[in-house]
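Next up is a structure, given as structure tokens.
In this view, the complex is presented without one of its protein chains, the others remaining in place.
A and B label the chains in the order they appear, each numbered from 1.
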Amino acid sequence: MIVSATFAVQSKGFADVIDITDKVELEVAASRVRGGLVTVFVKGSTASVSTMEYEPGLVADLQRTIEKLIPSNIPYNHDIRWGDGNGFSHIRATVMGPSLTIPFENGRLSLGTWQQIILVDFDNRPRRRDVLVQILGE
Amino acid sequence: MIVSATFAVQSKGFADVIDITDKVELEVAASRVRGGLVTVFVKGSTASVSTMEYEPGLVADLQRTIEKLIPSNIPYNHDIRWGDGNGFSHIRATVMGPSLTIPFENGRLSLGTWQQIILVDFDNRPRRRDVLVQILGE
Partner (left out) sequence: MIVSATFAVQSKGFADVIDITDKVELEVAASRVRGGLVTVFVKGSTASVSTMEYEPGLVADLQRTIEKLIPSNIPYNHDIRWGDGNGFSHIRATVMGPSLTIPFENGRLSLGTWQQIILVDFDNRPRRRDVLVQILGE
């Protein structure tokens, strides 16, 4: 059995970190699939998905770490060519990746106690993001 | 056909790198599924899975690289708020990600000759980790 769903998320951009666990869980529950795999995929080349303990301290730590590793205030060839000003957003998204696959059982995601699913929007402006959820199971 | 399995791994924490290829292969063999996909997912917000050539030189190189990129000896907001002392562990796990999907054929993982599946435990203490294996195929 395969069920596809899409939901939208409004972000502020600039490494905005959004907890999307509830939205993914709702789609899994609505699918009536009992056990299997759910793949979460964000469309676009300037956002990523991963998991983390979603609390304000770690959100700030993640944003500061990413800023240090892939700075927003240095020149990028992408910006010289296209003038978008979001070269840093693209590189961050490519390194962290756009997709994540999580097992579920009895209609519930098999996450750790302190493990939430996050979308990180690296773009340099607010964005409405389409998140695709693909549920495979029985 | 879908088969779910879980196995436990004992780690020492502090970026302990553990080769879990044999355990994943055993689950694939036990499932009797001939070909398809196996998803490996580590529960918890301070560990990751990936692949590497598992040899002591590269294990040391990986640990040193991660320590340089996301240091353990700088302040993290997570630690100021919660006193866990493992803010660095969380950020490392979020950047590297908790899941991995690998094709298999004739009951054998389609890995490269020098490519093993690893669990990296970033926490700041020994942990018993649950690794979920979801096998989809026919």
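Just so it is clear, contacts are C-beta pairs under 8 Å (C-beta built on N, C-alpha and C of every residue); 3 or more make two chains touch, one makes a residue touch a chain.
Bear in mind the structure is a predicted one, so any value in this text is a computation, not a measurement.
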Notebook entry, point to check: Of the listed residues A:Lys12, A:Lys43 or A:Arg108, which contacts the missing chain in the full complex?
Noted result: A:Lys43
Item checked: Absent-chain interface as seen on subunit A, which is shown -> 2, 4, 39, 41, 43-45, 69-70, 76-82, 87, 90-91, 93-95, 97-99, 101, 132, 134, 136
Notebook entry, point to check: In the whole complex, what residues of subunit B lie against the chain that is missing from view?
Noted result: 35-37, 50-53, 55-58, 60-62, 65, 69, 95-97, 100-103, 105, 110-112, 114-115, 118, 136-138
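What we mean here is this: only the chains that are shown with their structure count from here on.
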Margin query: As a quick test, compute the distance in whole Å between the mean CA positions of subunit A and subunit B.
Written below: 19
